[in-house]
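The structure appears below as structure tokens.
Only one protein chain is missing from this complex, and each of the others stays in its spot.
Up next is subunit A:
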Amino acid sequence: MIMVDNRIESNPTSSGVHPLKFSLWLIIISIIMMFAAFTSAYIVRREEGNWLEFELPTILLINTVIIVLSSVTMQWAYVSAKKDNLSSIKLGLILTSVLGAAFLIGQWNGWAELVQNNIYFGGSTSNPSGSFLYVLTGVHGFHLITGLVFVLITLVSSLKYKVHSKNLLRIQLCTVYWHFLGGLWLYLYIFLRINH
């Protein structure tokens, strides 16, 4: 294993991009395709009628602000890593994970709000319009959890002084993934706003 990756490290790659970074972009593309499927299914299904219109939970707006903030702190951690500012790396990563967790809790509360308004995921009174909202937020939430785990791993390695200007790859990958998850949520939020 170590051998294989050394090989990658030592030979400059034919594209000039680190293979892991390249792989991450490919994974991001596959996640985009998943959501493209969900959102186009949403539109197609909505066009067919029998679609229950309801108010989006108000908390979603707050969550959107939180996740945008978390992208800012993540970027700050990354920039600090480039400048070898070790304490701000840690602070940035801690803030990012706290904000990420806050976002997830917020989304959970959003679901609670939906249930209060009698919008259910399944069951005899449910309508696809509500179920779709649960699916979009749920699947995004799942990916956000994987992102959060990644941030925590990066945080742990920064506590071991393994994240600095000569060892940027991990935090770089983490930043790309985190920004992607934020961007994905922005897309979903705007999509839901427009199609509601």
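Remarks
The criterion applied here is as follows: a residue touches a chain if its C-beta (ideal position, glycine included) is under 8 Å from a C-beta of that chain, and two chains touch if they have at least 3 such contacts; residues count from 1.
Rule of thumb we're sticking to: contacts and distances are computed from a predicted model.
For the chain that does not appear here, its UniProt entry gives the protein name "Cbb3-type cytochrome c oxidase subunit I", which is one of "Phenylalanine--tRNA ligase beta subunit", "Cbb3-type cytochrome c oxidase subunit I", "succinate dehydrogenase" or "ABC transporter ATP-binding protein". The chain not shown here is touched by just one of A:Gln75, A:Ser88, A:Asn109 or A:Asn127, and that residue is A:Asn127.
Against the chain not shown here, subunit A presents residues 1-11, 13-15, 17, 19-20, 22-24, 26-27, 29-31, 33-34, 36-38, 41, 44-45, 48, 50-52, 121-124, 126-129, 131-132, 135, 139, 146-147, 149-150, 153, 162, 166-167, 169-170, 173, 177.
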